[in-house]
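A single protein chain has been omitted; all remaining protein chains appear in their positions.
Here is chain A:
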Amino acid sequence: MGLFDKLASWLGLKRREVNVLCLGLDNSGKSTIINHLKPASARVQDIVPTIGFSVEKFSTSSLSFTVFDMSGQGRYRNLWENYYREAQAIIFVIDSGDKLRMVVAMEELDTLLNHPDVKHRRIPILFFANKMDLRDALSSVKVSQLIGLDRIKDKPWHISGSNALTGEGLQEGVEWLQDQIRSMKT
């Protein structure tokens, strides 16, 4: 990045572009989260299950995010790995109300962490323990225990509880991600 670009981005004139991959099981709330991060004018009313994937854009004060919102349905999950190489950050969404499928989320996370395109990279991963509003939802601490986040030693990660319907907890997570990306050398 040239001196001018740096100055421009510092002044907020030109934002840095980042590719983010949004992963997680179907129905975990990925599309709803991304929809909420977009400016109010660009939001859509109803969210339908994603087929394949969709590309969305939103920006924070200093970064411009291009998000690959992947479908979480079993038959589309093998598409995920095609986008690992391009991704500079990963958002992993977990439905904290779906206790039964915690093992499935853990299994998919395992596959992700062991993939050659991810394994040896210091790629930041942001976890959303989503649907915190549900009556029988697990706390974000419990979720991180269940899917074994403490095993991630060589990557920066963060988990925040969220409610994608109201947007609660989303900002906290995205700020953490922005800090991580800015601190990364280019």
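Just so it is clear, a residue touches a chain if its C-beta (ideal position, glycine included) is under 8 Å from a C-beta of that chain, and two chains touch if they have at least 3 such contacts; residues count from 1.
Please note the rule applied: contacts and distances are computed from a predicted model.
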Among "non-specific serine/threonine protein kinase", "Cytoplasmic tRNA 2-thiolation protein 1", "NEDD8-activating enzyme E1 catalytic subunit" or "BBSome complex member BBS1", UniProt-listed name of the chain not shown: "BBSome complex member BBS1"
Per the touch definition above, residue among A:R15, A:K38 or A:K99 touching the missing chain: A:K99
Touching residues on chain A - with respect to the absent chain: 25-27, 74-75, 77-78, 97-104, 106-108, 110-111, 114, 136, 145-148, 150-151
